[in-house]
Every structure is written in structure tokens, then in C-alpha cells.
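Only one protein chain is missing from this complex, and each of the others stays in its spot.
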Amino acid sequence: MGTLLTRDTIDNTAHDPTRPQELITGGYDFTSLTDKVCGIVERRGAPRAWWVALGFSSTLAVTMFAMIGYLIFNGVGVWGLNNPVGWGWDIVNFVFWVGIGHAGTLISAILYLLRQQWRTSINRFAEAMTIFAVICAAIFPGIHVGRVWVVWWLFPLPNYQAMWPNFRSPLLWDVFAVGTYATVSLLFWYTGMVPDLATLRDRAVTRTRKIAYGFFALGWRGSNRHWHRYEKAYLILAGLATPLVLSVHSVVSFDFATSQVPGWHTTIFPPYFVAGAIFSGFAMVMTCLIPAREWYGLKSIVTLYHLETMAKIILATGTMVGYAYATEFFIAWYGGNPAEQFAFINRAFGPYAWAYWIMVSCNVISPQLFWFKKIRTSPVALLIICIFVNIGMWFERFVITVISLSRDYLPSAWGYYRPTPVDMLTFAGSFGLFFTLVLLFMRYLPMIAMAEVKTVMPQKHWESKVSRPVGDYHGTNPGDR
Amino acid sequence: MDSQQKDPRRDGPDPFRFPKWTNAIRLPVTLAAALAPLFILGLLYLLFSPGATSVGYQPAQPVPYSHQLHAGLLGIDCRYCHTGVETGAAATLPPTSVCMNCHATVRAQSEKLQLVRESFATGMPIPWVRVHDLPDFVYFDHSAHVRRGVGCESCHGRIDKMEVVRQFAGLNMAWCLECHRDPVPHLRPEDAVTVMGYVPDEPQIELGRRLRDARHITPKTDCSTCHR
Partner (left out) sequence: MSSMNQNGLDHNYWRSLQELSDEPEFRRFLEGEFPEPAEVPTDAMSRRRFLQVMGASVAMASLVGCRWPQETIVPFASRPEGVTPGTARRYATVMELAGAVSPLLVTSFDGRPIKVEGNPDHPLSQGACDLFAQAGLLELYDPDRSRHVLEREGGRPRRRSLGDGEAAAAAAFTALRARRGAGLAVLSEASSSPTFAALRGRLRDELPEAAWYEYEPVSRDNERLATGLAFGEARRVRVDPGAARVLACFDADLLLDHPTALRNARGFANGRRAEDGEMNRLYVVESDLSLTGGMADHRVAMPSLEIPRALYGLAAELVLGRGLSLPPGYESVLPALEHVRAAGHAPAWMGAMAGDLLAHRGESLVAVGPRQPDHVHVLAILLNEVLGNTGRTVTYGPDDQRGLSHGAAIATLAVTMGKGQVQSLVILGGNPVHDAPADLDFGGLLDRVAESWHLSLFVDETSQHCRWHLPRAHWLESWHDVRDHDGRYAVAQPLIAPLYDGWTPAELLSLLLDGVRRPAHDLVRATADREPGAGDWEALLHRGFAAALPVEKAAALDGRGVVAAVRRGGMAKPAEVGRENLELVFVRDPSLHDGRFANNAWLQELPDFMTKLVWDNAALFGVSTAAALDVAHGDVVELQLGERRLEAAVYVLPGHAPWSVSLSLGHGRTAAGGVGNGTGFRAYALRNSSALDAAAGLKVVRTGRSHRLATTQDHHAIDAVGMREREKRSRSLVVSGTLAEYREHPDFAAHRTHHPPLVSLWKERPREGFAWGMTIDLSTCIGCNACVVACQAENNIPVVGKDQVAKGRELHWLRLDRYFQGDPDAPAVAHQPVACVHCELAPCEQVCPVNATMHNEDGLNVMAYNRCVGTRYCSNNCPYKVRRFNWFNFNSDIPDVRKLVYNPEVTLRSRGVMEKCTYCVQRIETVKIDAKNEGRPVRDGEVVTACQQTCPTQAIVFGDLNDPQSRVTKLTTGDRAYHLLAELNVKPRTAFLARLRNPNPELAESADGHPAH
């Protein structure tokens, strides 16, 4: 596998209304596709690059847990927080990761309902990424509180103080919103994976793999009955997940929107946050997928067309985000609330202006390059821009959280927030954790939803002509339908 | 595609399947998995209940003082020793001199009173071990309760039956709130506050209601009622 990104040989992005869009190139048939995808998981010994990457990211992850230990031992003061800035990188990171966690379920659920066939090549990967991002996100609210050991008071559990949590508090809504989202995403991911796990099980040669995959394949046989129920379940889950995609980040945005901090207290937040989340989510999918497809030679399965389509979505959502930024300013001016007005002037021209302008250039300007097909279809360019988008989206959360807090109503109480090394290492560590999980996923689970991809391959339509391959009941055999 | 070629991956050893008997245990396993969290929660809940942790706490005291004897048999009123109970937050323990009021003459030579005599002679206090110990962030005021007619018994139990004092109630917040939300079952006429095993000559409910309304007893359930 080449470590350097090479230009794609096959370009399937040309739009030809006379023929159905070619989603899988390189002349794969069901079998070779299965071999290709399973091959990645089944090969003996992972490539060195993988080990290096894993070593690096897991080290970072360990650092984070060390930092968390240090934090719990000493108190939240080890971060750069102060009065007035009571929330800093902790919440910034939380919102950032929850945002990342959007793409997956969106691709799986909403695009599924919308019959977007191109989703099949990327949804497995995106969903996995979602789960991992949500895991990273879930860490921060847990550790940001002053007394971690009583954080369970946020859950309505029976207790000897006869106390309920405060259901008026958006933080509590968060607990439920993120919790539900994580659960459903996980179910969705797993359900979708069952047939592929079965494939791996059947191809497995070592005992452990047989049993491991076999256990999680839940005895899948690919019978009509199985397929029937599977599709039903998948549809229902997609239906369940769809509103969640929109709800979870709306609820997260309530943390800010329902408060009365100038710069937080605004009704535009829910749609704005959701758009931003999809934006960042897709960017992160690209960031992980482009190298992956390169290294694992999946260019014919995750084709340029896929990348381009995602680029278009990024362009769209990026523009929405830009629109939101503009609206905020307009409303601040039009609303005539002096505190609000100052909050935004301060964002753009105050001591934190640098952060604001990083955000704008990364989120609003850079995606505009996607108007050019040349850039849309160049993996290198895509990768770079997507990384910028990730940076920009992190800064968006920084701008909203920190700048607004640092200067609210009483000038006497204004402050300035500086992160400490602990802040930084914790943040870096969360990336470590994320990529560790991604790498493990790529190594041990099928990163392409084979079963689903097969449904969008041309072969699907030849079923009548082609004789059913003997003893090949793994994957989807159209004959079963 | 050619299905005839041999490929150990495809025609290899039989893949893993769940053995037949697993069908039988599907339901129980599912149920167990579903109920496990609830079970664990319940277990913890009981494990850390005040009933399990506090009630019945009965440390040995430096002086083998018997409430059963003094409060029970001899029928000495609580307030003879615990003088602060009507005026201050703390009920207060009696100074050694109070013991000596009687024990200067009664059982003057008793082994058990060694420490008391020593204390009286040297002026060094007797280190009683605390039984009813509220958290430091709780501010309980005896006078506020006793003066409203809440019997000692309500919180301390039948002291007159205890050879060595034992913690009677959980003293946890839910327990406090129980009475603060509805004091009726615990209200008594002022003269009966220190009576042990008090039995009202009318149903407690009626008595309690009457007293509550008569004395405008409206216990607060605000945080600041107990926490400062």
C-alpha cells in the first residue's frame, strides 16, 4: 500500500444521465469484493504503518487518561478555567466531538431513507467513526465537573437525599440526548454489521476468529427470513435514528441557547449547530477515509464519486454555517441589545479576534473551493481542506464558549482564558483515543458494508442470468430475495 | 465467476454456529442481561442504606453509663443532664459535676465511676464517644425541634431501654424530610416531649393536627433550613 496519496486512475465522477451512476469501479464481482474487504481483516499481521499509527495514537490516549487522573486528583483548577470563563476546552471538546459524531448516523439513517445508494460504500466507516466520536465526547462532560465522584447525581436514581435532578437544566437534557444517541447509533452500526460478520465467520480459519465473529454474527444464515427481519429492523432503526440526528445537537445547543450569556442566548443555535455538526462530521469522515482507501486500496469501492458527493455536502453545510455566522451578527445589530452587540463586536475585534478569524477562514472560505470540480475530485486537496474544516469547527466552539463568557455584562468581571498544558494534552489525547479506536476498527471489522455495497453493484441486476455460485451463501445472494 | 475452483477460505472447515441447546436459554439469558443493571442498582441502594450503615451504631463509652438505669428505672428527666436542649443548638452533655451531684454520695466508691471521679478531681473532661453524628454541613438545632413539641423519642428512640446508647434512626436527608413534610405523627404537648413511650389519649393524627394548627408549625424543606 502506498503511503503517499496518488491520483486516482479511475474517475467515475462524470455525470451521464443515460446510464445509472457507476458506484463501484474496477470490475468487482460479489466474490472479489468479499475477498477484497475481508482480506483486509484476514491478512496475517497488520502492516507496519498500522502498528506505528496505533502506537502513536494509543500513547496519546494513555496520556489523556493520565491527565484525567491528574485532574481528578487535584481538581478542575489544573485547567485554565477561571471566573468568568467557567467552561473552556472541556466543553469545547465535548461539543466538537458530538458534532463529529453526526455524519455517521446521518449517512446511515437519513440517506438510507432518502434512498441515496452511494452511501453504501461509506456508511459502515462513518457509523464506526460516529460511535468513537461520541465516546470521546462523552468523556468531557463526565470529567469537567468539580466533583467527579458524585456525577451520578445527574441521573434520576433513587437516593437517600430524596432528591431529583433539576429537569429544567439543559445539562440534564444533554445526559439523555447524548445517551440515547449513543445507544441507537451503536445498535444501528451493529445491526448493519451482522451479515458481514457472518461472512467473516464463515471465512474464518482460526478458532478464536470463528468463535468471536460467530458469536457476534448471532447465527446469521442469510436465509430469507433473516434478510426480511434484518431489513425491517434496519428500517425501523433508521426511522428512530433520523430524529435523533437532529435532536442531539439541538439539545447540545440548548446548553448555550437557553442561558442568558450574550453570544449564547440566541434562537438560531439548534439549526446552526446541526448544520455545523454535519459539516464537521463529513469533514472528519473524509479525513479518515481518504488515507484509508489509499492504504487499503479501496479506491474502486470508495470512489472519487463518493468523495465528490461528500465534498458537495460539505460545501452546502459550510455555506449554511457561514450564513449562520452572518445572521448572528445581523440579529445582534437588529435586535438592538447593547450587550449582545458588544458580544459580537468583541468576537471579531476583541482580544480573541484571532480565534474568530481562524474560524471564519476555515469554515466559510475554505469549503468554497469545492465549487471547483478539480478540487472536489482531488483527494489531496479534499484531505487538506477537510482538515482545515475540522480545525475551523473546533474554533467555532471555542469562539462560542470562551469568547462569550470572557466578557459578559459587568466589565468589572471580565476575564481572559489561557489553556494549560493539561488542557492541551487532554484534547490531544482525545484524538489519540479516537484514532486508536478507528485503527482497531479497520483491523478487525469490515470497514465496507459488503452486504449493502452488493445491493448497488450492477451484478445485482444480472441475477437471473447468472447461475448461483455453489456454496456461496455468504454476503447477499440475490437469489435469496 | 467460477464457483468450481477450490478455495480453503470458502469451502474450509465448518464455520462456527451456536449449538442447538442455546436456543433453550435464549429467553433467560436475554432477561438476565436486561435485568442485571436494575439488580445491581437495587443491591447498591440497599447496601448503602442508612439502615445498613448507621442504625444500630453502638460504640462503647469510656464510662459504662446506663440510660436504662438513669432515664428508665430512676426516671430522671432528659433535661436534668442535657440542659441545652431547649435553649441551644446542642443538647449538651452534662459536666462531670452533674454526675457528682449524686455520685458524691451514691456509689461513691464504684469501680465504674473511677473515670468520673478522676475527671472531677483533675478538671479534665470525660471523652464521651459521639453516637448521633450528623455531617458537618448539616445544622441541626435541638431547641427549634423540642420547643415545637417533637419528642426526643422520635429521633433517639427508647433511650430508657438502652443500656448503652444506640443510634435509632438513619439520620439521612430523606428521613429528615419525611417529618419536615408531615410533622403530624411526631408532635406532642410540650410537657410530653421528654416522655418515653408516650401514648396520647386521642389518636396521634388528631392530636398532631391540632398541635400543628395551634402552634402554626410549618416545617421548611428549603436547603437553607439545614445547610448554610
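A and B label the chains in the order they appear, each numbered from 1.
Methods note: contacts are C-beta pairs under 8 Å (C-beta built on N, C-alpha and C of every residue); 3 or more make two chains touch, one makes a residue touch a chain.
In this text the structure is predicted, and so the values were computed from the model without any measurement.
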Which residue of A:Gly77, A:Pro158, A:Pro243 or A:Pro421 touches the chain not shown here: A:Gly77
Among A:Thr25, A:Ser58, A:Gln117 or A:Ser169, residue touching the chain not depicted: A:Ser169
Contact residue for the chain not shown (choose from B:Arg107, B:Arg130 or B:Arg181): B:Arg130
Contact footprint on chain A, counting only the chain that is left out: 74-77, 80-87, 144-147, 150-151, 153-154, 161, 163-166, 168-172, 175, 255, 258-261, 338, 342, 345-346, 349-351, 405, 407-416
Those residues of chain B which, in the complete complex, touch the missing chain: 48, 52-54, 57, 59-60, 62, 64, 83-84, 87-90, 92-97, 111-112, 114-115, 118-120, 122-130, 133, 135-137, 139, 141, 143-144, 147, 220, 222-225, 227-228
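By our rule, only the chains that are shown with their structure count from here on.
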Chain A to chain B touching residues, read off their complex: 29-32, 35, 42, 157-163, 201-205, 210-211, 213-215, 219, 467, 469-472
Residues of chain B defined as touching chain A within the complex: 1, 3-4, 8-13, 15-18, 41, 45, 48-50, 170, 172-175, 177
